[in-house]
Structure formats: structure tokens, C-alpha cells
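These notes are about the structure you will find just below.
Missing here is one protein chain; the remaining ones are kept as they sit in the complex.
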Amino acid sequence: MLLVQILIPLLLGGLAFLVRSNLKRPWLLPLGGAGHLIGTCVVLLRNAPVTEGAWLGLDPLNKVVLGFLSLLFFLCSVYARGYLVLRPNQPNRYFTASLLAFLAMLTLAVEAQHLGLMWVAIESCTLSSAPLLYFNQNPRSLEATWKYMLIGSVGIALALLGSYFLAYSALHGGMSTSLFFPDLVREAPHLSHPWLRSAFILLFVGYGTKMGLAPMHSWKPDAYGEAPGLVGALLAGGLTTAAFLAILRFFQICTAAHDVAFARSMMVTLGLFSMAVAAVFMVRQRDYKRMLAYSSVEHMGILVLGIGIGGAGIFGSLLHLINNGLTKGVLFLAAANIHRCYGSKRVEDVSGAIRRLPVTGALFLAGFFAITGSPPFGPFFSEFTILRAAVAGGRFWVAGFFLLMLFVVFVGMSSTVFAVVQGEPSDKAKASDYKDNFFTVAPIIVFLSLVLLLGVYVPPPLSRALHAAAGFIEMNP
Amino acid sequence: MHNLIGPLLVVVLLFNLFLLGTSRLQAVVNASAAQGVVLGILTLCVHEGFSTWMVLITIGTILVKGVLIPGMLLRAIRDAAIRREIEPFIGFLPCLLLGALGTGASLVFARTLPLAKEHVGSLLVPAAMATVWTGFLVLTTRRKAINQVVGYLILENGIYIMGLTLLHAMPFMVEMGVLLDLFVGIFVMGIILNHIRREFSSLDTAHLSALKE
Amino acid sequence: MDIVESLDSLMTDWLIIAGTILAAVSGVPGLWDDRKGTPGATSGERTATVLLVVGALCGIAGAALAIARPSAGIDLGWPVPGGRFAIHVDGISALFVVQIFLISALGSVYGLGYWKQSEHPRDGRKLRLFYGLITAGMTLLVCARNTMLFMAGWEIMALAAFLSLSAQDDQRPVREVGYVYMVATRLATLCLIAMFAVLSVATGSFDFAASRPITPGAGTAILILAIAGFGLKAGIMPMHVWLPGAHANAPSHVSALMSGVLIKMGIYGLVRVFSLFPHPPLWWGQLVLLFGGVSGVLGVAFAISQHDFKRLLAYHSVENIGIICMGLGVALLGRSLGNSALVALGLSGALLHVWNHGLFKGLLFLSAGSVLHATHTREIDELGGLAKRMPWTALGFLVGAVAICGLPPLNGFISELLVYLGLFRSAALPQGTLWLTGALGAPALALIGALALACFVKVHGAMFLGEPRSERTAGAAESSRFILVPMAVLAGLCFVVGLLPWVVAPILDRAVLAWAPELAGSGLRLMVLAPLSWVSLLGGLLLVALLLGVALVRRNLRQKPAEKVGTWDCGYVAPGPTMQYSSSSFAQTLVGLFSWALRPKVSKPDTRGLFPHPEAFTSNVADVVLDSILIPAAELGSRAVRWFRWVQRGSMQAYLLYILLTLLVLFFWR
Partner (left out) sequence: MNKIHFTIHAALLLAMPLLLLGIIGKTKAAFAGRVGPPVLQPYLDVIKLLRKGSVFSRTTTWVFKAGPVVGLVTALFAAALVPLGGHLAPISFEGDLVLFAYLLGLGRFFTVAAALDTGSAFEGMGGAREVTFSCLTEPALFFGLIVLTRLSGSLSLSTMIGPGLGEAWRHGGASLVLVGFSLFIVLLTESCRIPVDDPNTHLELTMIHEVMVLDHGGPALGLIEYASALKLFVLGSIVVRIAIPYSGNPWASWGVFAGGMILLAVLIGVVESTMARLRMAQVPIFLLAACLLSALGIVLVAR
């Protein structure tokens, strides 16, 4: 069943090469997304445990991630249909096929229960996302793609080296040399600690590069800035999530090996550092898509910070994973609409979005409030949980710095967002023929409703699943 | 066969230094190709006994690392009509020194890690580290996009060497290294490089710095 | 009987919830209104007002029930981390609920005349929607017993207020003050988040209840964060920076709601958080008193120097928040000392002043809005003589002015009297040098009162009395009844509270008990502590005497009709409107006395020689904290921060180097 879920998008991706019409082809995307979502529902409901030696399997952790990713992709795919139709002259064959392949590989990365398989899947995600970034086929997007690929490849190479180290650590421990995660976790107490630590550094830096933690984040503003907004949403919500999942798996192994203090302090440090770097770049940011990229860096920092703090922070971090992904969906897609209408992503050229595009503009503003942690939107609760975990752990400086960074980010981000949203639209924008339509707006509304829902009502099954996942990571079932 | 591992690794390290010290692009690509061939032979040496699977891997490694990718790079060099890395960010001599220093540091670093008994005294781990270091040096100091690709190849050769330590225990890991080469080779080098050349009619990364704050 | 009682107390909560929901959705039906709008009020406008008024009636009824008998409270699960849907309306909450709904409903009616859909086709619908949401958010937060629910209400209020005050976001100044407001409110929110995190760790629960004693360290942290967070919202000097601009640029009924009610949410927060500490250290009260005194004196000093009458009113909010904080400080001192009289007087004074300030400041902002609506200028020195053109507005403003100066027989006097009594009593305390706090507080309050009087005489005189100073003022006409009726209600209430203070005394008693339950046995009542019946009696007599005096004068004038002439003006032949004493000149000496704090930018005319050129004297007072400290500091900070941007230089080699360095650092650290 899990395999089918991976194969369906792949098949549809192949089909994309056969469909001739540039306008009809995008329908494959919602189709694939819906199929995937249905498949996800089925596998989540079946709730099959991980079988011994299976390459794919669902444990408490990746169940949460899978459900979230499937939903994210479905909504983005609906948007993608609307977006691609707006650009009939841009060939979308490769784009459609790559998007579906990206989904397949992402699913594989999430479901993989084997260290090597997961690595291969994440690598494939990177590769399949290259054509997505290059959709606009101009020098800037080419540069962005090049940087994304090379930096991403170096990261993934480091992750491979880290995987070797981890394998060696098992080898040195004289254990069975299985690289299945359940086996690794079980055998973890016997792993060689020096190798394990080195492995974790390499894996953290490697997958951290994919995640976009500072200072390995440098590809992010370029890639998110130049790619279509929907790709930004998928990368910020999807690929980074897969990379984070990988880090969580190794964190779990460290926990199981009782050698987690170092990993924790590393995560806290890099988490706060990411927030600080993002804050620096968000002050007076004149490009609103790059701003979103830095916001993504910031939130990746919050995610690893939550894990590093531990305790309730892990739960907060997992909740934030979902909150952030969904909110990024709102922001990137709304930014894409604004970009489409104004033809520029510089603040100088864009103003009065809420007058020119009342729905998109309002959604963008709401998304901004959500991502900066305003109650009653979801991200507030996850950030508060992390903060409280820091306070409860007696890490007052961490908590203080965390809040300070949230404030600086807010100050920076709000001036950019307000400049975009408020004021009088330019004449050029008034003349633009872009109008909000169902496909370009409905997914954003759904995203925002979900973010709001997570702020006013975390469904108990989700809450249970998150607690289970947190318990799974912390090794206390 | 086992006796050959040490000398072969020394050859790899020498290639590293050569790569750091030379400016001619063709020579750089050739050296990386040669390093790839050496790695192929190394695979065969590390493996005890003889199996078809091993031979296939060896041949695959040699083909990808020694022929396919360098061939593509050479073609790109010819098409773009560039010959030399003119002004690296750090001069060739300091680069060489840094490379040597890094090799030394790798030896020290490898000491801090406990080795499995079959690898005690082997150069595999330090050589891997030193090669990764070299790869990074090339990546961060060279201006030409081709050179960066070569740097990445070297980085990844280092990882391949690390993978050799696991050849017995987990054969699958090594294949993964080859896979990486294949995919990245085809995508990054082939397509993007080609696009870059067409778009900017140059392979100088100076053209690729429009996106910044 | 039991069933009836429990039904009754259930009703309380549900009535308030119903009111909240009605307020929240009041603007929704109007969203489908025609954008262009018809000349009359659209159905959406009417619906919004009706919904809000009905909601307000429900809410006020609920609060009244809650005052009679504490509500049972609602406690439902709320599946978010740390959340419970816990609502409970005690004496303190009820007080605030009444105020929220009262001002909000009156403002909504006022909006029918002030912000007509036909005059504001672009932002009318938006404004009504968010206006309702502010109301709902505030009610939610004052009733919430769970800190997460509180934060939800808090932020709904803060964001909706931002969106309504930036209704006219096509104007640059509006955008600027909106930004300052948003940054300030976010800082407040973050402080509160931190405070609640500390609180929940210290008490082990997410509720407003000290289920276990809070350690002194945590207590200090909570105090500092609470003063910072709630103080930013309340506008305690020097955290008032957002307030003048926001109040000045918002639509006037929103200003009334913000100044009259919204900033009091900060006070509510302080009161609620302080209630968790049965034995606060002595310095807490002294600190709060100090903040109060500084806000009061400097707030009114800044107010005097303003040229924009809405900005002036805004600074008076800072002043009144100061007075409220002084009361709160006295209450805290009392609680530290176990002196229940101080607790009762201080807290009652503070809470009653919260109410009163809502009434008279609401009235003042509504009157100011009426003037703005008629003249389209906020410059005091362009106005004058409006009492003849807008008699009812002038009367409303006068009532508000007398009330805000704390003069009898209006409501401001009652609450200031309570605070005075608290201060005098603390000045009579036997302990060490503690009594000095009160001994310095009372003259400070007297200074505040005198300054406020100077300011309001000035602004009332300059706006309404004398001759018009500009064309547009000369052509002004009285506003519609939608604008006047809410003002009349507020003015009436100012009289009610001022003349019948014994009506509100039991309400305050209950609030005090809710704050300090340990007073339950002491049997102290406000009627005993303060001479409210005397004040009531004398106020009534004073009013009667005044009316009598006026009647006598009128009779006298009927007998000997007065002669109508021009103002004598010491023999000037042709005194013109521009020769009148302007508000700037009126304030000049006082601004000079406070120039050490106000830092006025004065350009003095150079009138030397036999034939000097025409020159003008100007004196401008910017907000010292915002314009001279914060904005330059932010500018500096952002320049410093941007210096770091070179790291993102576009060069891939650099990016890869960062990765390498990270690896090296981590390996070394290992």
C-alpha cells in the first residue's frame, strides 16, 4: 500500500509527458494530490505497525509528517493548476512531471525505514525540484537553481558521509550492521560514541543544509525568491520537513544511545543562530519573497530549538512543524498572487495589495500575523510551548533571546508586509489583468483556516499523534 | 591485494595536492578522472576475495568517475573555450599549504576516532577526510564553475573512500555513493552547466552572483 | 431556590458570551453591502449597530447579574496546548465588561453619523467589522480565567484595533502610526507570553490562580514583564509611545474606544496579575506608584504642549493611566502592609477611575470627533467660537473637560478623591519612612490636577469660545443626532457617577473582594471609608446652588436687559480673531516650565530693527521618547544590522565556506 502511494504520483508524472495540451496537463496535479491524500488517509486509518526488516513503514513520527505533507501537497497542487493556467505560454511538461516525482520522492523519504533509502529519497527530492526552480527559465532563476543544486548536493554529500560514520559506529560497536532505523534504535546503546557524535555533526550539517538552517541557509533566499510561489511553499513546507524528519531520526538514535546532551546544545545553538541570522536579514528587507525565505530560516531555527530544549519543546516543535508548513503555504501562495498581479517582488513597486486584491491581500496579512505568532493562530501555541519548555528547563537566556529574535523579526517583517499590503496600488497594478480566482485563492483560504483551526482547536487525534511522536523521539513510549 | 591499499591511498592524496596546485582546467579534470580510476582499483583491493558484484562496482566506478563525468567536463571546457583558472580566491600556493595542513589534521583527527580492528593502521579514514577537505578547498577557492564541479567530485571521492571501510559490512552503502555521482553528475553538470554556458556565454561564477542582499 | 440560583448564575456567563458573539459578528452582515452606498445609512450599517447594541445590552445585563452574584463560570475543554475555555465573571471582570459594552455600543451608534458608508465607501465595512471584533476580544480577555484564552482575546483585540485604526491606510501618517502601534503591541504581547510562561511554570497551571505560592524570583520576573507588557498597552510613561499617534489618527469613535476602554485592558491585566500575590514586596507598590506619578505629570505636561486636539486628548490618557496606577500602587502598598483600608481605597479609586476615564474620555473623543467632522481640522489654533455654531458639542466637551480635571460635582472627582484618601492615609502610616511615598504622591496628584485644569481650560476655550480663527471653523454646523445622542448619554453618566457615587460603591466593594479575598472578613466598605454620601449631598447642593445662581442672573437680566457690544479689549479699535490668545500662547509658560522634559523645538521671531520682517513664533513638541530616543535608536540598529548583510553576497564560494566553517567549529566543539 505504501509503495502504491509512491507509484501513483510517479505514474502520473510519466503521464505528464504524454499529455500534449499545456492547459490540460496541470489537471494531473490535483489528481495526483488527491490520489495521494486518499492513499494517506487509507494508510493512516489502517494503522499498520512497522514490520521487521521492511523498507517502508509508518511509525508514530512519520505518520504525522506524512499526513501533513499529503495535505500540503494537495492544496498546492490545486493552486498549481490555477497558476499554470495563468501562464499558458510557459511550457509546463517538465514542471508537472517533476512536481509529481517530487511528491513521490518526498513520500519515499518520509516512509523510508532505512537510513540509506531515506538518503536516496531526499537526494532525489533535491534533483526533482531543480526543474521546479528553473520554471521561469531566466538568468536569475538559473543562478538560483545552480546554487540550490550545488549547495544542496554538498549538504547531501555530507549527510552521506554522516551516514557512513553512523554505519561505522555500528560496525565498531560490533553490532549487526543493519541500517534499518528500528534496528539502529534498538542497538543504539552499543554504538561507538565518538563515531556517533561525529556522525551526528555531519548529518546535522548535511540535512541542516537541506533544511536551511543558518549558516547553511544561503541557497534559500535565492531559491525561494526566484521559484514560483507554489514551489516555495512546497520546499518550505515539504522538503525541509523531510530533512527535519531525518534529523529527528538521528536525534532519536542519539537519545537511544544516551549521548544526546551534545546534540541538544548544538541544536539550541544553531536554532538560535538561525533565528538571529534570519532577523538580521529581515530588517528592511525590500523583496517580499526573499523575506519569506528568511522567515523560513527563522522557523527552521525554532524547530530545532524546540527539539534541543527537549521536554515539552519536542511536542511544541512537532506542532510547529505543521503550523509553520501550513502558514508558509498561505504566505508563499498569496505572495505568488501578488507577484503575478504587480509583476514585481520589490517593495518599491508593490503597495495597496489589500485594495487591488482584497482576498489575497487580506490572506497575506493574516498569514503574516499567523507566522509571527499572534494568538489565536496555530503558530502562537507551538511557539509558546517551546518558550515555556525553555523556561521550565531554567534556560532563561535562551527564552529571552528567543523572544528578542521574535520581536526583531516582527519589526522587520511587518514593515515589509505593511508596505506591500497597505497604501494605494500603483497604476501598473491597477492595469494588470490578474484577478483572484477559485484555484488561486481557495487553497490559501483552506491553508489559513487550518492554521486558525490549529489555534482554536487542535483535534484530539492530532494531539494524540503528536504526543505519540514526541514520546517516540524521546524514547519513552 | 591488501598491500596495495596504502600505496593507492597515497596516490589519491598526491592527486589531491596536484588538484590544489594546478591552474589548467584540463589537467584538473584529468587528475580527477585519474583519481576516480584509482578509487575503482582501490575498491577491488579492499574487497577480499573475488565476486562478480565487486567487479561490476569497480567497473561502474571507473566508468562514471573516470570516464563519463570527466568526459562531459572536458567537452564543456572545449565548448566554453576556457583553459585556466585565472584568479582563485586564494592563491595556488596557500591552497597547497592548506591542503597539506588539512591532510595532517585529518591524520590527527582520525586518531580521535576508535577504529574497528580490521582498519587499525589503515589510511582509509584519514585519506577520506583529507580528500573531503581538498574537495571543500577547491569548492570554496575556485571561480570557474567547472572547477567547482571538480571540487564536488573530489569531495565525494573522499566520501567514497570512507564508504570503502564499510564495504564488507554493508555493501549497499557503497552503491549509494556511486548513485550520488550518477545523479548529480547528470543533473548538475550536464544540464545546468549547459544552460549557464548558453545564458551567460561563460562559466565564470562571477556572473552567478546577481542574487544577493 | 437552588435551581433558580444556579440558573441565574449560568445566565450570567451565557449572557456575556452571547453579547460577545453578537459584537464579534456585528460587522459581518454589512460585508455584503453595496460598496457605493446610498445616501442614507445602509442596512449593513444599521444591522451592525443594532447587533452591537443588542449584544451590549446582553453583556451589560450579564455583568449586572455578575455583580449581584458571582457567576458560576464556564469551564470547558479547549484542545490547544495549555488551553481551557474557562470563563468566570467576578467583580473585577464585571466592571470592565460593563465599560467595554457601554462605550462600544455608544461608539457604534456614533459611527452611524460619523463614519457613514456613503462617506467612506472604501473602509466603512472593514471598520465596522473590526470595531465589533475589538469589543469581542476585550470581553473575552476580561472574562478569561485561562491565560491562553486571555492571550487569544488580547491579540484579537490588538490586531482588530490595528486594522481599524489603519482604516485609512492610503494616508501616510496613518500607516506610520499603525506601524508604531503594531510594533509596540507586539512587544507587549511578547512580554506577556514570557510572563505567562513564567507564571505557568511557577504555579504549575495555566490559570489565573496561584495554586501554589510563587517564589520571589519568579514574582519579580512576573512583575517586570507585567509592567512592561501591560504598561505598553496601557500607555504608562515611558511606554506610551504608540498612543498619541494612534489615538490622533484613528477614526474618533475608535479613538474613544481605544482610549476609553482598550488601554484599560493593560490595567485589567495588571490588576489581575497582582491579585495573584497576597503578600507582594513593599517596593512593588512604590514602583507602581512611581510609574503612576511619572505618567501622570509628564502625560499632562506633554498634553499641554500639543497643537492637535486629538493628540492632546491622547496624552491625557497617559495622565489618567498614571492616576489609575497611583491608585493601584496604594492598593499594593496596602496589601503588603496588610492594611485593608489602603487596599480598598486604592483599588476602588483605580477601578472607578478606569470607569470614569472611559466615560469622560469617551465623551471628549466623541466631541472632538464631532468637531473634526464639522471642521476637518485637528489644529486647535484653527478653531474658535464653535460654542455658537455647535452648542451641544461644546456643552458635551465642557462636561468632559470638567470631569477629566477631577472637579466636583462630576465623576472624575470621586475616583480622584478615593486615590487622594488612599495617599493621605498612607501618609499617615506609622511605619518608618514608608509614609513618604504617599506624602509625595498627593502633591503629585495635585500637580496633575492643576495641570489638567490648565490644559482643558485652554483647549475648551480655544476650540469653542471666542471667535473662529479660520474659514472652515466659521462655517461649521452642529452634528447629527447620531453623534450627539451617545455624547449626551456619556455626559449624563458623568453626572450620575459624580452625584450618586454610593450607587457604585457596592460594585467596587465586590471588585475589591475579588482582588483581595483576605478582606472578606474585615467588613470594610467603601461607604464607610470614603465620605461618599457627603460628596453626593454636597454635589447635589452645589448643582442646585449653581442653577439657582444662574436663574437669578437670568432674572436680573430680564429686568435689566444687557447691552450688546464688541469685546472691549482694552480699547483696541478693531480686534480681530487672529489677535485672540491662541492655545499655544496660553500654554507657553507651562511648556517653558517643563521644557526639561518636553524639549520643545522653538523658532523665535527675529524682530530687531525699525522695520522688522513678518515673522512667526512656533513651538513644537514631539514625543521625546519616540522621536528623540526610539526612532534614532531603531535607525542606528537597522544600520548596524544591515552591515551584516555582506555575508549574503551572492558568491557561492562564500556560502560553501560557511558550511565548512560550521563543520570545523562543531568538530572542534565536540
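To keep things simple, chains are lettered A, B and C as they appear, and every chain counts its residues starting from 1.
The criterion applied here is as follows: a contact is a pair of C-beta atoms (placed from the backbone, for glycine too) under 8 Å apart; a residue touches a chain by one contact, two chains touch by 3 or more.
Only a predicted model underlies this, so the values are computations on that prediction, with no experimental measurement involved.
*Asks:* Write out, one label after another, the shown chains that touch the chain missing from the document.
*Replies:* C
*Asks:* Where the complex has a chain not shown, which of C:W242, C:F413 or C:Y658 is the residue touching it?
*Replies:* That would be C:F413, which touches the missing chain.
*Asks:* Tell me which residue among C:I17, C:L127, C:A530 or C:L626 touches the hidden chain in the full complex.
*Replies:* Only one listed residue reaches the unshown chain, and that is C:A530.
*Asks:* In the full complex, which of C:W435, C:F495 or C:F644 touches the chain missing from this view?
*Replies:* Per the contact definition at the top, the residue touching the missing chain is C:W435.
*Asks:* Any idea which of C:L129, C:L298 or C:V402 touches the chain not displayed?
*Replies:* Going through C:L129, C:L298 or C:V402 one by one, C:V402 is the residue touching the chain not shown.
*Asks:* Write down which of C:L129, C:A387, C:L598 or C:M652 is the residue touching the left-out chain.
*Replies:* C:A387
*Asks:* Touching the missing chain, which residues of subunit C?
*Replies:* 384-385, 387-388, 394, 398, 401-402, 405-408, 413, 416-417, 420-421, 424-425, 427-428, 433, 435-436, 438-439, 442-447, 449-451, 453-454, 456-458, 460-462, 465-467, 530-531, 534-535, 538, 541-542, 545-546, 549-550, 552-553, 556-557, 560-570, 575, 577, 579-581, 585-590, 593
To be clear about the criterion, only the chains that are shown with their structure count from here on.
*Asks:* Could you compare the number of C-beta pairs in contact for A-C with that for A-B and name the larger?
*Replies:* Looking at contacts between chains, A-C has the larger number.
*Asks:* Measuring centre to centre, with centres taken as mean CA positions, what chain is farthest from subunit A?
*Replies:* Between subunit A and every other chain, the largest centroid distance is to C.
*Asks:* Compute the distance, rounded to whole Å, between the mean C-alpha positions of subunit A and subunit C.
*Replies:* Roughly 43 Å separates the two chain centres.
*Asks:* Hey, how far is the Cα centre of subunit A from the one of subunit B, in Å?
*Replies:* Going by mean C-alpha positions, subunit A sits 31 Å from subunit B.
*Asks:* For subunit C, what residues touch not just one other chain but two or more?
*Replies:* If we look for residues of subunit C contacting two or more partner chains, we find 645, 648, 652, 654, 656, 667.
*Asks:* Could you pull out the residues of subunit B that touch at least 2 other chains?
*Replies:* Within subunit B, residues 139, 148, 208-211, 213 contact more than one other chain.
*Asks:* In their complex, what parts of subunit C are in touch with subunit B?
*Replies:* Listed in rising order, the residues of subunit C that touch subunit B are 645-646, 648-654, 656-657, 660, 667.
*Asks:* Once bound in the complex, which stretches of subunit C touch subunit A?
*Replies:* Counting only subunit C, the residues touching subunit A are 78-83, 122, 148, 151-152, 154-156, 158-159, 166, 169-170, 175, 178-179, 182-183, 186-187, 189-190, 193-194, 196-198, 200-201, 634, 637-638, 641-642, 644-645, 647-648, 652, 654-656, 658-659, 661-663, 666-667, 669-670.
*Asks:* Residue numbers of subunit B touching subunit C in their complex, please.
*Replies:* 89, 109, 136, 139-143, 148, 205, 208-213
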